[in-house]
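A protein chain is absent from this complex, but the other protein chains hold their places.
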Amino acid sequence: MSEGDTLLYLDGVTVTFDGFRALNALSLVLEQGEMRAVIGPNGAGKTTMMDVITGKTRPDTGKVMFGKDTDLTRLDEPAIASLGIGRKFQKPTVFEPHTVWDNLLLALAGDRAPRFTLFARQTADEKRRIEQILETTRLTDVRHRAAADLSHGQKQWLEIGMLLAQEPQLLLVDEPVAGMTDAETEQTAVLLREINRTRSVVVVEHDMAFVRALDVKVTVLNEGSVLAEGPIDLVSDDPKVIEVYLGR
Amino acid sequence: MKLDRAAILTIVLVFGAALVMAALNQMTPPASAMHVPTYVIALAGKYLCFAMLALAVDLVWGFAGILSLGHAAFFALGGYAMGMYLMRQIGDRGVYGNPNLPDFMVFLGWKQLPWYWHGFEWFGFAMLMVVLVPGVLAAVFGWLAFRSRVTGVYLSIITQALTYALLLAFFRNDMGFGGNNGMTDFKAILGFNIQADSTRSALLVISALFLCGQFLLARFVVGSRFGKILIAVRDTESRTRFLGYRPESYKLVVWVLSAVMAGIGGALYVPQVGIINPSEFAPGNSIEAVIWVAVGGRGTLVGAILGAILVNFGKTWFTSVLPELWLYALGAMFILVTLFLPRGVVGLFRRRSRLEPEPEVPAASAAQEVTG
């Protein structure tokens, strides 16, 4: 693939907290339209990597590029989100007092400035898009319920729905199936593959069955840097990987 | 914008009561059993001004999660702007009879009006300042605070420091705002005798008008998409950032709006109580305004108005009947409401509404918020 197709490019990214190296010269390249699974033991730096990409944490050194020429280390969270990078958190974080419908409405791509939202009225187009996402995430029946009243799985799905509403180029998904039933997990894998048809996705996950089900290129992180990279079968046979992660 | 029953009821009650009281004061003879004495009119007007302050506090605390312990500062600044206009209206009717200088400046031996007093002889200019002074201060303060993500108790503490600094500053004679004594002995507003019953009644009705206006404005803001984002910011600020919103802009807008609302309240307060002095900046005043909101019901606009009127009515009653018990009552109110009545009085009457806050936060995560 040519360089023009690179969507996300991390090079030599290092983050230290009080002497502890959360990321250690991490390098990662994600192609346009790719889905990537990132695995690794606890403390390997998965969440910190997400933080760096979304602007929550500034790296001490290293390059983080989005597309051809956007340096993400210079931008803050809202700017990065507006570029088209969406993030789903490990713990589902939705706006609990709001209805499912409102949650999606707030997530819909559009003007984010107060002077717009103060006078904004819901348009027919917005209504159509929300209904579509409700359909995709199977939340149509609960659309008028407060998000606080949803089940755990429904909240996870609502958050994925909110990601979709943002219409991002790249989705960062942190442990999407944690706490889900097997059936829900399966459906989530289907959903993510569906999303991947139009967008790039990075999935951080512990659940090996789920990663296998995704059937994509896997990056194994350990102690802040990449330990191995490749198809799941290849990676899971790697003795280094077995030692630090699968073996335990 | 659709109004629910509670909102309509609030407006009708506030405005209707003010109108009826003013009418009874004006149209019945003092001997009549129906007569409303003027001091009651002034008292009611004061409550309505406090209700505006409460509404302002509720807007930032109830809907944006900013616990301001310095909102009385904006109230007092609006009051001072109005006070300056009223001082200029005194003209040569002061004790020293100086047509150009307020009494306290003559007393200090000043020869001419400080530059920042110019313009306050015009009502329009003074009213502009009522809006601008609190608004600009809030904008500068908020811009600095929200941009560097000062939140929670840190923000509360520096808002308190802000009003404390203003308190000390306004105590100084050379600030040119009357120092310790502030401004008083007002004679006229827009040419009307400020002591006259008719003026008092008119001020009450105007206060009611402004309160209802502020209430409707606050409802509009809270009910808009902006308001929904604000609540999202209150509960999960970081999540809104990852959706591309800038919480600092949202907070700044509502913060400035709230400061201006408080300033208008203060401006209406001064002609009705007849004095403005630095004690209005005392940190305790700001915190008391917070308890009005907590008693009425944080995050419900009706609650803010109700709380302000209830608590201040209680204060008037206590301080006349059992003055030494008032601080016990107020202190107990702070404790009991936070412990047992997190949704306030309004919460007692209302099932859980989607606009109301979620006070239950796991201890561990919140402790981290503070110590981390």
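Each chain gets a letter, A and B, in the order it is written, and its residues are counted from 1.
As a working rule, a contact is a pair of C-beta atoms (placed from the backbone, for glycine too) under 8 Å apart; a residue touches a chain by one contact, two chains touch by 3 or more.
Everything below uses one rule, namely that contacts and distances are computed from a predicted model.
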Self-check item: Hidden subunit of the complex - UniProt protein name among "RNA polymerase ECF family sigma subunit", "Urea ABC transporter permease subunit UrtB", "Sarcosine oxidase subunit delta" or "Proline dehydrogenase"
Solution: "Urea ABC transporter permease subunit UrtB"
Practice problem: Just name the one of B:Leu9, B:Ala169 or B:Leu190 that touches the chain not displayed here. | Solution: B:Ala169
Exercise. Quickly run down the residues of chain B that touch the omitted chain.
Key: 67, 69, 141, 144-145, 147-154, 156-158, 160-162, 164-165, 168-169, 171-172, 283, 287, 290-291, 294, 324, 327-328, 330-335, 337-339, 342, 359, 361-372
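Simple rule for what comes next: only the chains that are shown with their structure count from here on.
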Practice problem: Just give me the whole-number Å value for how far the CA centre of chain A lies from that of chain B. | Solution: 44
Self-check item: Of all residues in chain B, those that touch chain A in their complex
Solution: 221, 224-226, 228-229, 231-232, 235-236, 238-246, 249-250, 253, 354-358
Quiz item: Across the complex, what residues on chain A touch chain B?
Solution: 54, 56, 76-78, 81-82, 86-87, 89, 93-99, 102, 105-107, 112-114, 117-120, 146, 148, 162, 166
